[in-house]
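For this view, one protein chain was removed and the others were kept in their places.
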Amino acid sequence: MLVTVNQHADPEQVQAELQGLGLWAQRLDSHNGPTTLLIAPYSATVSIETLRAVAGVQDVHAARSARPRLDERVRQAASIGTTVIGPGAPPVLMAGPCSVESEEQIQSAALMVRAAGGTLLRGGAYKPRTSPYPFDGHGEVALDWLRAAADAHGLGVVTEAMSEQHVDQVARVADLIQVGSRNMQNFALLRVVGATGKPVLLKRGRAATIDEWLLAGEHLLAAGAPDVIFCERGIASFDASTRNLLDLSAVAVLKHQHELLVLVDPSHATGRADLVLPLSKAALAAGADGLLIETHPDRRLAQSDGPQALQPDALQALGEACFL
Amino acid sequence: MLVTVNQHADPEQVQAELQGLGLWAQRLDSHNGPTTLLIAPYSATVSIETLRAVAGVQDVHAARSARPRLDERVRQAASIGTTVIGPGAPPVLMAGPCSVESEEQIQSAALMVRAAGGTLLRGGAYKPRTSPYPFDGHGEVALDWLRAAADAHGLGVVTEAMSEQHVDQVARVADLIQVGSRNMQNFALLRVVGATGKPVLLKRGRAATIDEWLLAGEHLLAAGAPDVIFCERGIASFDASTRNLLDLSAVAVLKHQHELLVLVDPSHATGRADLVLPLSKAALAAGADGLLIETHPDRRLAQSDGPQALQPDALQALGEACFL
Amino acid sequence: MLVTVNQHADPEQVQAELQGLGLWAQRLDSHNGPTTLLIAPYSATVSIETLRAVAGVQDVHAARSARPRLDERVRQAASIGTTVIGPGAPPVLMAGPCSVESEEQIQSAALMVRAAGGTLLRGGAYKPRTSPYPFDGHGEVALDWLRAAADAHGLGVVTEAMSEQHVDQVARVADLIQVGSRNMQNFALLRVVGATGKPVLLKRGRAATIDEWLLAGEHLLAAGAPDVIFCERGIASFDASTRNLLDLSAVAVLKHQHELLVLVDPSHATGRADLVLPLSKAALAAGADGLLIETHPDRRLAQSDGPQALQPDALQALGEACFL
Partner (left out) sequence: MLVTVNQHADPEQVQAELQGLGLWAQRLDSHNGPTTLLIAPYSATVSIETLRAVAGVQDVHAARSARPRLDERVRQAASIGTTVIGPGAPPVLMAGPCSVESEEQIQSAALMVRAAGGTLLRGGAYKPRTSPYPFDGHGEVALDWLRAAADAHGLGVVTEAMSEQHVDQVARVADLIQVGSRNMQNFALLRVVGATGKPVLLKRGRAATIDEWLLAGEHLLAAGAPDVIFCERGIASFDASTRNLLDLSAVAVLKHQHELLVLVDPSHATGRADLVLPLSKAALAAGADGLLIETHPDRRLAQSDGPQALQPDALQALGEACFL
């Protein structure tokens, strides 16, 4: 976005006024045209109308929105089964194990989740694994176990679709289809998932800019998804103290600038069960509409991502601190 | 850190027990020695004693602490003038303008800060500037204005020392000496600042790992500083939506793993006045002992970092939301 | 990897010997066991046998290889149609437009590529696009145009498969199937592509560690791919001077440590046609087995990635500098 300065105005004065609005502006001059003030992306949100009204501003230039469908979702809540998420609704807890490992495990997990104030049960039937050799999910049967456990405890279901070929299966049981971080820009998958007509939980890629993330959401809406819920789960970083780097400023940007639906997954973001509680509180304080938490009845037995899962006591404590 | 597995124990079983403790362990084998389980840094915090007690663990190997002086500061509060910061004390608000621009400006700022619940007044007399040409602070006279304004409103003073040659001047007026982000590993400066015997606010470098940041604090303590308060202010990132990338997981690591004193500066972290409030709340929820907030009586007039400063109303709202 | 120190040896002496081998080692002590020296990943490559022979070393502990199939490909060349790539062969030039836009365009491109010393023609029939709305490839018909142009000029074909549903089509015409950066960890796609039995060009994800990249290659081999050629194309960074950040140290690591096949795509890495030539030379000097270059007969007309494409003169100059 940029403004041009009226020929009779003092560019420095206009720049000061923009600064007063919270805008970082860089001055660009030309031989014969008006002075231009280019506004940095890390500026406060200000409407075109407000800019136009600044004394000395001749004109405001802006790019046409690249996200017309998301623009229509601004400040809208979404319904996931019986759960409402977003403006006007209390924050939402979605929790469950990384993988659906057995009927018993997912039933126990559902009980924990419900007790902690959760309304959606998560669990993977198809698991992306960095290496080709470890356990990668029980597939279709696990979807049935997951649905049954959720139904038995009055929960909705969120689960990941990894392959275009499994989207139908997943859509059959899910109230909310998850697209994982590694598939955020798997556009073929986005197209098929969007076409199911189910709402989608779109995890952020490890190096995705906020713009790229939003445009992946636009892909889903363009393909037919009724709602997209963005989920921050940590980005790439140079520090090894946490598994990924939780980016709560992105959450604030999505919530307070773009006014879209956004969840936080502190489990994958940190990899550390001992930091999930404080960072869950921080996520909600930053504006998140809810949390996605990894939990396991007994994490010693977990076949994937065990160390970061909350055990029953810790999940209950988190539920009491944030949801009950 | 690593554990060796007892010859008669099953390494997989030991690995499962470690997973139960929230530890990510990688198995390393040898021809004739015991199996070793190497624990990833992004694991939950577990004491050596706890590890030693795990069934099947033969021995625990750990590096000697590289930070003996910081280790003695664990779980200790610090006194900055009459302000107590840390365990047992309520969160602290330090606020003020980027630069001390005039006697009037800093007096107005002090009034705002006091009204919002602040106890320390910040303001720069010497300013690091990316370019050599813009305004870089009024120097010694600004230190006097700052001290006078703080005294007039019952506040302490925090201000930055940028040059070894100015440390004495700064120490004369400051209750807390700030070392800026760009100087976090300016070891010559750390030595001189530490030698003043004043407590130090140590901002994190834009690409500093948590370990490097802690060791810079150890430098200060080794040089004579009585206390170090770490301050997260955003790191380098690939996204331009915010000026830097606020890292609240580092705050959680400092607070909940290392149990040291940590502040957050959401103003520099985001560059966005419109995101300071939600990220301030998030910082305190993540465990920060207080906030460092940029504020200006009229940011149109600010000579540096104006767009990110909170104006009086916004600072008051932040004070009421978090401190009053 | 780690070594344990013989009880009668001096750990500092052993550490010095490891340093002599180019290894960064951290000392970990225990109450009753031997001292352990943990070797940092950014150390020179040294074999287990060499370590074992160091005076004072009791034992060497290492993880079992997570990449058994890649291990068998070490120091092996691959054949892509009539082109040999890798040890013993001269560097390879693959070039062509981002998208196959018309029969004429791809025929002109093939002529340019052949003249510049290229042996494979690249061009996209299916294009991943950050936004859902712009041109995303002509699909199947473009594959036919591409094959015909390559055949007419004695070139092989490399083109991208983006969807599991199109892999068969792509495999029908391609000598080398490209998996794009955004799909590096699209494991469902890797499985289908690997199962075609064609060699694969695997681009690095924007935030993929070298280990993750190699494991994605292992996925392909496990699924049936006969050969994997890794392709560095730039990673995420905090600097906007280039479109991505070209990582030639990764190329050196793949070539000189892992001894696998690696190409460089300086066009996507930089986004800058004016830097393609010097960075092409640098890539080959770092050890790359070849280059993937974006080129267009008239980049004013390009429907995607035009600004980074080399025009005929520049491609010819690059060919003469590096391949002819």
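Which chain is which? They are A, B and C, in the order written, and residues in each are numbered from 1.
Just so it is clear, contacts are C-beta pairs under 8 Å (C-beta built on N, C-alpha and C of every residue); 3 or more make two chains touch, one makes a residue touch a chain.
All of these numbers come straight from a predicted model, not from anything done at the bench.
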Sole contact to the chain not displayed, among C:V60, C:A174 or C:A283: C:A283
Absent-chain contact - pick from B:A152, B:A223 or B:L301: B:A223
Sole contact to the chain not displayed, among B:E164, B:E259 or B:D298: B:E164
Option from B:M1, B:L189 or B:A302 whose C-beta touches the chain left out: B:L189
Touch residues of chain A, complete complex, unshown partner: 1-2, 4, 26-33, 36, 38, 58-64, 236-238, 240
Hidden partner interface residues of chain C, rising order: 16-20, 22-24, 40-45, 207, 209-211, 235, 237-243, 245-250, 252-253, 255-257, 269-275, 278-279, 281-287, 298-302, 306-308
Positions on chain B contacted by the hidden chain, ascending: 66, 128-133, 136, 162-166, 182-189, 205-207, 211-212, 215, 218-219, 222-223, 235-236
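Here, only the chains that are shown with their structure count from here on.
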Centrality ranking, top chain (CA atoms only): A
Approximate Å spacing (C-alpha centroids) for the pair chain B, chain C: 40
Chain centre separation in whole Å, for chain C relative to chain A (CA means): 30
Where chain A touches two or more other chains, by residue: 207, 211, 235
